[in-house]
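Every protein chain but one is kept in place in this view of the complex.
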Amino acid sequence: MFEGKVKADVLKEVVDVVSTLVDEAKFNVGKDSITVKAVDPAHVAMVDLTLDRGAFEAYKADEGELGVDMDKMKEILRLAKGGETISFSHDEDKNRLVVTVGNTTRRMALVDTAGMSDPKVPSLNLPAKLVVRTDELRQAIRASESISDHIALKASPDGFEIVSEGDTDNVSHMVPKDLLEELQSKEAVRSLFPLDYFSNMVKAISSAPTVTLYLGSDYPVKIEFKIAGGKGEVKFLLAPRIESEG
Amino acid sequence: MFEGKVKADVLKEVVDVVSTLVDEAKFNVGKDSITVKAVDPAHVAMVDLTLDRGAFEAYKADEGELGVDMDKMKEILRLAKGGETISFSHDEDKNRLVVTVGNTTRRMALVDTAGMSDPKVPSLNLPAKLVVRTDELRQAIRASESISDHIALKASPDGFEIVSEGDTDNVSHMVPKDLLEELQSKEAVRSLFPLDYFSNMVKAISSAPTVTLYLGSDYPVKIEFKIAGGKGEVKFLLAPRIESEG
Partner (left out) sequence: MFEGKVKADVLKEVVDVVSTLVDEAKFNVGKDSITVKAVDPAHVAMVDLTLDRGAFEAYKADEGELGVDMDKMKEILRLAKGGETISFSHDEDKNRLVVTVGNTTRRMALVDTAGMSDPKVPSLNLPAKLVVRTDELRQAIRASESISDHIALKASPDGFEIVSEGDTDNVSHMVPKDLLEELQSKEAVRSLFPLDYFSNMVKAISSAPTVTLYLGSDYPVKIEFKIAGGKGEVKFLLAPRIESEG
């Protein structure tokens, strides 16, 4: 059983995050929260999202699973203004999700979750942690787009740097220590990542003013941020591209 | 003889409506009003538009016909701001329309109206009549676009409903009786229509806050609304798609 009401703004945050990696996802509905864990088809990135029941205007659920097509959710979002409430209820007999926005009701077929396993989130011991303004990431991505398909994320006791190296030009976006909300980096670390994945993850951050990054050397990056005004959390994990020594 | 001045906003309403169905149209100019009657090339829909002389800033005309290319009128509209006045005069010797916007004058060849007959508007006895907010139609169309190429318009003593049925999903947009400005429907009626035509007609409504619909079962729908702040009127007629019984 699942019945819930949620502001369009909150649903949009969830849909933006999940659709960054997958077209369809299994939403694990629980008594106190909904969680989504998914790996992209190329197995390069993972998302682990939690939305507390407090993020909803109304919430009533037993344990269950809903297989959701993200494009259909985007169609629903186009029907609602940001502050408008969207109502959901699970029609278990027909395995459909009944979604209501204002005077409009859509009865939506759910996706079969049989083939959707819950990916295991690996436990990583990443030596550097930092909290950076989301705007800094956006600016660095914009500057790197014309340079290379990859960016290096670097942390050191001095600050956080995003570097992009091209054939003729290179770009460095340096956020010094005093512009970071938090910095733990005893030694210098550096990992290289595909720009498109990193860019899409950062574009999925709609409201969080800051992001927590966990970094190592030639290790995945963990990107954590809040959604739903703090009543939900997202953890992205992105695999590094190992740099070949020339 | 025809000379007139009209606000760009008013001309835009006329052009939006007529160009929904045809690329070229015969404008019947009279002493007290201009009328346009046209059928789309596929003979699925008809428009019957009247613009009173009171909708013009200045108006002087004998009986006559002007064959107008709608794309050229859209080019004229791009030269004028909404509240700006556009002047027209018919150069009968060269059969050209002389159009002035600010310091710009365009001498525009008219289209030969010889092959353009005035379609007869059929007299229909449609059992249901209702007045609905234009926004409700827009929202219902938006919700139906991803579901099917057709929508059913339904009226009953309870209200007005727009329904779209797809292979896996369906959408219902229900406007209950108390949200309608007027409802006359002794029995339930239902007709199916091509979504693209209905959508384009509704998109052509730029200013009217409400629309009057006349409906039957497997009958055309008549869509009436005001233009030019009430100094003009549009009647669209759209043929139904007869549903095959499975």
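Each chain gets a letter, A and B, in the order it is written, and its residues are counted from 1.
Just so it is clear, contacts are C-beta pairs under 8 Å (C-beta built on N, C-alpha and C of every residue); 3 or more make two chains touch, one makes a residue touch a chain.
This structure is a prediction, so every number in the text was calculated from the model and none was measured.
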| item | value |
| --- | --- |
| Residue, one of A:Ile34, A:Ala140, A:Val189 or A:Ala204, that touches the chain absent here | A:Ala140 |
| Residue touching the undisplayed chain, where the options are A:Ser117, A:Asn170 or A:Ser206 | A:Asn170 |
| Selected residue (touches chain absent from view) among B:Ala38, B:Ile86, B:Met108 or B:Val189 | B:Met108 |
| Absent chain, residues of chain B that touch it | 72, 75, 78-79, 101-109 |
| Residue numbers in chain A that touch the chain omitted from display | 136, 139-140, 142-143, 146-147, 168-175, 179 |
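What we mean here is this: only the chains that are shown with their structure count from here on.
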| item | value |
| --- | --- |
| For chain A paired with chain B, centre-to-centre distance based on mean C-alpha positions, whole Å | 45 |
